[in-house]
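For this view, one protein chain was removed and the others were kept in their places.
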Amino acid sequence: MKTYAADGVHFVTLKLNGVPRTGLAEPRTLLTDFLRYELGATGTHVGCEHGVCGACTVLIDGEPARACLTLALQAEGRAVTTVEGLGRGAPADGALSVLQAAFRRHHALQCGFCTAGILNAATAWLERVAAGEVQANEAAVRDMLSGHLCRCTGYTPIVAAILEVARPPSVTAVVGVSG
Amino acid sequence: MKPPRFDLLVASSTDEALEALRTRGDGATILAGGQSLMPMLNMRLARPAALIDITRCADLRGLRVERGDLVVGAAVTQMAVERRADLFREVPLLAQALPWIAHQQIRSRGTVCGSIAHADPAAELPLVLATVGGRVTLRGPRGRREVEAEQFFTGMLRTARAADEIVEDVRFPLAKAGERFAFVEFANRHGDFALVAVAVRRDAQGLVIGIGGVADRPVVSRLPLLEGSALDEALNELAWSLGAGDDPHMSAPGRRHLVRRLGRQAVLATVQEHQ
Partner (left out) sequence: MHRDVDLSRAQAPHVGRARERLEDAALLTGRGQYADDLGVKPGTLHAAIVRSQHAHAELRGIDIARAIGMPGVRAVLTGEDVKRWSQPFVAGVKAPVHYWALATDRVRYVGEPVAVVVAEDRYLAEDAVDLVQVEYAPLLPVTSIDDALAADAPLLHPEVGSNVVSERSFRYGDPEAAFAQAAHVVRLSASYPRNSCTPIECGVVIAEWLPADGTYEVTSNFMGPFSLHAVMALALQVPGNKLRHRVPRDSGGSFGVKQSVFPIAVLMCLASRKAGAPVKWVEDRVEHLTAATSATARATEIEAAVDANGRILALRYDQVDEVGAYLRAPEPATFYRMHGALTGAYDIPNLAVRNRVVVLNKTPTGLVRGFGGPQVYFALERLVDRIAATLGIDPVELRRRNFVRREQFPYRAAAGALLDSGDYHAVTDDAVQAAALDALRAKQAQVRAEGRLYGIGYAAIVEPSISNMGYITTALTPAQRAKAGPKNGAIAAATVAIDLLGGVTVTIASAPAGQGHMTVAAQVVADAFGLVPDDVVVNVEFDTQKDAWSVAAGNYSSRFAGAVAGSIHLAALRLREKIAKIAAQQFGCDAAAVRFASGKVFPAHAPDKAQPFARLAGLAHWSPALLPKGMEPALRETAFFSPEPLAAPDEADRVNTSAAYGFVFDIAGVEIDRDTGRVRIDRYVTAHDAGTILNPALVDGQIRGAFAQGVGAALYEEFRYGADGSFQSGTLADYAVPTAAEIPNPVIVHRQTPSPFTPLGAKGVGEGNNMSTPAAIANAVADALRPVHGEVDVVLPLTPARVLGLIAEAEPNAPAGLKAATTVAGGNPKGGVAIRASGSVDIAAPPERVFAVLLDPAALARVIPGCHALESVGPNRYRADVTVGIGLVRARYVASIALSEIDAPTSLRLTGGGSSSLGTGSGDGRLQLERTAEGTRLHYDYEAQVGGKVAAVGSRMLEGAAKVLLNDLFASLGRQASGQAPLPLWKKLLRWLGLEGAR
């Protein structure tokens, strides 16, 4: 059994967006603070520290997790995906993924503070859609999105952006009209 | 809001977890999904001297059918159960109730056993366990014991678990032929704690109605197969018997009203031909 003493700092090694990273953390250090200050990945935002607002949502081994309710040490050896890792291509390119581009097109962000968490949760959800686990319709998107508070957009543009990626209109257009 | 200091012990087996619990005693708390515990730590409402993380215990990750029950190990997340392909057939009430619990992003980390052990009066899983007549397996230095759900929940945030025991798994009886289930919840916002939740099991013998969110624990009542005004009378009696109190979110008469109305909705839902 591994024991991490309260008054010590301990190494944490994890994969951050595919890159092995190591940092120091106390047992009580929250993953949000570890990502932001220790690893310098400030794309993950902190809105409440009690798991309700969803702004801090990251993916741990592909599953959504509130980073504010996760201890840094719990992420030891895990693969953590943050918003910085969602783009198309290398992070340095700044190229937007299909989902990110849809957000911009639909004006699905204003202040942007809740956006990273939503992008992560939506990414995981879209994978479940692609695997046939969930039906992509507006009700399902709103259900998933209800775990994220946004004060700026009124949610509808976010729903539209996610639905568009889940059910690309071109598919139905191709199927379209025949004899 | 940052947590106070604590030692973190990461167990890789139930035995290790129990040993840690034994040595650390009253000052240790089990950390499973953390979705209930971490907010309390961040707000410094709880100050355990040590946390024992059980999420890496392979022997607590079991999710299987065993002797007529669906057995859910302590490290199994709510989402893992929700995604189980046959759940709607095995434990229909669970399949109906799980989507009501918080949000997907919480269920992907929160555990079924964690919610049971936490025993929030408005939580869905204790209500489901009590209504289907499930059991909690406790493991401690004196060995294993099984506790019926209705004996397990002893009050608000209180259970029959002793300080040196952990919840090893919970067991939901598989649905039998001819049983029908319904789950109805009313919350302020989608995903909020239930103001009133009703779980119903119907079979040829009668109705089992579980009410959550009103008393300090789920309350299960057994009724004959009533309908019409007889059902309403029984629901009224049930509503009054729960000792509803006023709180900032709903008045006592309001809760009784919800018990009557949602109770009726849930019972009627079990009457339908198709499940």
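Some points to look at:
We just call them A and B in the order they show up, numbering each chain from 1.
Please note the rule applied: contacts are C-beta pairs under 8 Å (C-beta built on N, C-alpha and C of every residue); 3 or more make two chains touch, one makes a residue touch a chain.
Note that the structure is a prediction, hence the values are computed from the model and not measured.
Among A:Val12, A:Leu39, A:Ala67 or A:Leu145, only A:Leu145 touches the chain left out of the display. Set against the missing chain, the residues B:Ala74, B:Leu98, B:Ala182 or B:Leu262 yield one that touches it, B:Leu262. If you put the hidden chain back, the residue from A:Lys2, A:Lys15 or A:His50 that touches it is A:His50. Residues 26, 28-29, 36, 41-50, 52-53, 55, 82-84, 86-87, 91, 94, 96, 100, 103-105, 107, 109-116, 119, 141-143, 145-159 are the ones on chain A that touch the missing chain. Of the residues in chain B, those that touch the hidden partner chain are 1-5, 29, 37, 39-40, 43-46, 48, 121-122, 145, 147-148, 151-152, 154-158, 160, 162, 186, 188-193, 195, 216, 232, 236-237, 240-241, 243, 245-254, 256-258, 260-262, 265.
Rule of thumb we're sticking to: only the chains that are shown with their structure count from here on.
Separating the CA-averaged centres of chain A and chain B is a span of 28 Å. Taken in their complex, chain B has these residues touching chain A: 1-12, 16, 19-20, 34-35, 38-39, 41-43, 49, 51, 53, 55, 79, 83, 99, 102-106, 108-109, 189-191. Interface of chain A with chain B (complex): residues 1-7, 26-28, 30, 33, 49-51, 54, 57, 63-66, 68-71, 73-74, 121, 124-125, 133, 143-144, 146-148.
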